[in-house]
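Missing here: one protein chain of the complex. Every other protein chain is in place.
Going by the order they are written in, the chains are A and B; count residues from 1 in each one.
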Amino acid sequence: MRPVPASPSRVLRRLPLHMGALLTFAVCAFPVYWMVLTAFKPTADIQAETPLFLPTSLTLEHFSAAVNADGFWLFWRNSLIVTAGCVLLALAVALGSAFAVARLRWKGRRGFVLMVFIAQVAPWEALLIPMYVIARDTDMLDRLPTLTLVYFMITLPFTIVTLRSFLTGIPRELEEAAQVDGCTRAAAFRRVTLPLLAPGLLATSLFGFITAWNEFAFANMLIIKNQDDRTLPVWLSSFSNVFGTDWGATMAASTLFALPVLILFLVLQRRVASGLAGGAVKG
Amino acid sequence: MKIRFIPTAAVLAASCVLTACSSAPSGSGQAGGPDTLTVWIMKDSVSDAYLQRFEKDFEQQHKDTVLDIQIQEWDGIGEKITAALASKDAPDVIEVGNTQVAQYAQSGGVLDLSDKVTELQGADWLPGLAEPGKVDGKQYGIPWYAANRVVIYNKDLFARAGVTAPPKTRDEWLRITEKLNRGKTQGIYLPGQNWYTLAGFIWEEGGELAEKQGDEWKGALDSPEATRGMDFYQRLQALGKGPKDSDEAKPPQADVFAKGDVAQVIAVPGGAKIVEQANPALAGKLGFFPIPGRTAGTPGATFTGGSDLIIPAASAHPDAAYQVVKSLAGEKWQRDLAKTMSYVPNRTSLADALQDDAGTAAMAAAAAQGRATPNSPQWAAVEATNPIKEYMTAVLTGSNRQKAAKDASDAISKTLNS
Partner (left out) sequence: MTPPAARPGATKVPVPTATTAAPAPSPAPAPVPPGGRRALPGSLWPYLLIAPTVLGITALLAYPLARNLLISLQHYGMAELIRGGAHFAGLENYREILGDAEFWRVTRRTLWWTAINVVLIMVIGTAVALMLQRLGRRMRTLVLSGLVLAWASPVIATTTVFQWLFSSRLGVVNWLLVRLGFESFQDYSWLAHGPAAFTVLVLLVVWQSVPFVAITLHSALTTVPTELFESARIDGAGGWRIFHSITLPLLRPIFGLVLSLEVIWVFRCFAQIWAVTGGGPGGATTTLPVYAYQVARSLHRYDLGAAAATVTVLILIAALILYFRQMFRQEAEL
């Protein structure tokens, strides 16, 4: 941004804008702040009549309750495996389709695009029962790969649609120039387009990651007897039971649950941003 | 109909690679060796120590079986059990609540154990557990244990308020609770959606949750009797700070009670143990009395909760599974359960197993007035959406009570008749 001398009138004029910005930040961040704060608060403070907005004393007891709960790391790892598998799979499959749609001419392309769009409307909650029956009849119950496949399908349509629009944003002339320079088409794609597409791939994978990381209904229905294959959301629900809706531990577990996504965001965000900026100097 | 997935090579390869590391350690001992029996027990139904004792003892007696006891969460348990019953490799023994067992028994997914009733001495089973497990004369659910709610009170707070003896009648109960509800002390902590307690009050007034008229069920929360039951609940609920829109689990009432400024709470006697665990300073300071009735001498009607055990038809080891059921329902482990958890044993002839402590005495006194929820396989579906809880909150927060009662009754009728 261009440095502008800050005159008092200017500051005054921008006051509503900054108030709005602060309000937006506060509204967005408060629930997350409250979650993390509660996770660190002693139980007595959590149940205080007047909410304590700043910590008076902090405790790790809720975190140790959450982490020491039976199998926390196992479920955490299960979730990570399923989620990562679904994201990679969806990216690989979607990249091919997005390329075909954005770069090639072929008969049936419109129909294909329409199919992908309509696939986004799929009523997944309603497909629980048919999915269960199919998984049972194919001996796919109680297995993590089944979940990977289901999540892959849930995220695939959106991944294709977004990758396609990323691809159309990259001028095909770049590839063609590389081909003129003697590259094969595949090499041109790999060397020229793919690097430019990297931020798009990352941004898209974030969506897939969040979706799969959150999913509860299928994980609860398709993993039945093999309790060691449960995922984190299913486990997280275990904090609400007859004698123990323990807000402290629930918030600690929620914090740990949100952590990978938040980290991924912070790490990738910079690369996505720089990638976009890099794409801007495409020349 | 059998159709295979036709995953592409990429799909298959990727998912195999990614999950290869996970599938190794997760196998629960299916390799050769002894049979592994999976047993599902509900969360907080019995203590870990009891289960460990049982597991060790059972495995000693049956060298060829290994028990894998899995604790199940209440959330979404109906769907989970349905999924288990429908699967090809089901758990071998499942604990099921007595209000839920009928629907599973009816589904055809549960093993018929009628020929074992004599061996299990089913003649004096508690009817509140045995009947829901029975469909068309066949016994599918085997009674395990029962429990009913009593009032747990804080003796110190009672003494400070000058209350010397537990109340004998409901009027007296209201009077002393009002006396206790002073300053920082809550007379009673009664969340607005403790519908088991409301059911007791309704029965005490002569009302019902639902009545069967010919072939049709009809929700009965709008009857004058049921309305009187709700009135009493409202008067009692006002004598404390229980949230009007929540049940005893949110927040956990044991935790609230453990803070020490609540004079009374309604729970199963075993709840006292959780309170003492949360606040050891209260150990020995908790008293019990049956929920008072309208007249002195007879405790109020109360809901009998409890569990049955079922064996899924899809169990791979039905015979071994039966051995587990036989042990759990047999005298030795029933007596242990009564001692450990203060539960009422599944057979009336074992009632002497209940130790002479105040909690179980109060429970035993109330058990005589024990009642069950309407005997319909669809009742579990009513609990799943629970219009009763909504009705209670509506009344307590000042909505039109006639309309709320009518709406809830209609919802119950609709579900029971579908």
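Operating definition for what follows: a contact is a pair of C-beta atoms (placed from the backbone, for glycine too) under 8 Å apart; a residue touches a chain by one contact, two chains touch by 3 or more.
On a predicted model such as this, the values are computed, not experimentally measured, just so you know.
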Looking at the whole complex, which of A:Leu60, A:Ala177 or A:Leu262 touches the chain that is not displayed?
A:Leu262
In the whole complex, not just what's shown, which of B:Gln60, B:Gln213 or B:Ser418 touches the removed chain?
B:Ser418
Absent-chain interface as seen on chain A, which is shown
1, 17-18, 20-22, 24-29, 31-32, 34-35, 38, 46-51, 92-94, 96-97, 99-101, 103-106, 109-110, 112-131, 133-134, 149-150, 152-153, 156, 158, 160-162, 165-166, 168-169, 171-173, 179, 183-188, 200, 203, 206-207, 210, 213-214, 216-217, 233, 236-237, 247, 250-251, 254-255, 257-258, 261-262, 264-266, 268-270, 272-274, 276-278, 280-281
Need a quick check: the contact residues on chain B for the chain that isn't drawn.
3, 5-8, 10-11, 78-79, 82, 85-86, 103, 106-109, 192, 241, 243-246, 250-251, 313, 378, 381, 384-385, 390, 393-394, 397, 399, 404, 407, 415, 418
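The rule we apply is simple: only the chains that are shown with their structure count from here on.
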Per the C-alpha means, the centres of chain A and chain B lie apart by a whole-Å value of 38
Where on chain B is chain A touching in the complex?
1-5, 7-8, 10-11, 14-16, 18-19, 21-23, 25-26, 28, 38, 43-44, 70, 73-76, 79-80, 83-84, 86-91, 248-252, 254-256, 259, 271, 274
The residues of chain A that touch chain B in their complex are 43, 47, 77-78, 81-82, 84-85, 88-89, 92-93, 132, 134, 136-145, 148-149, 152, 220-221, 224-229, 237-238, 240-247
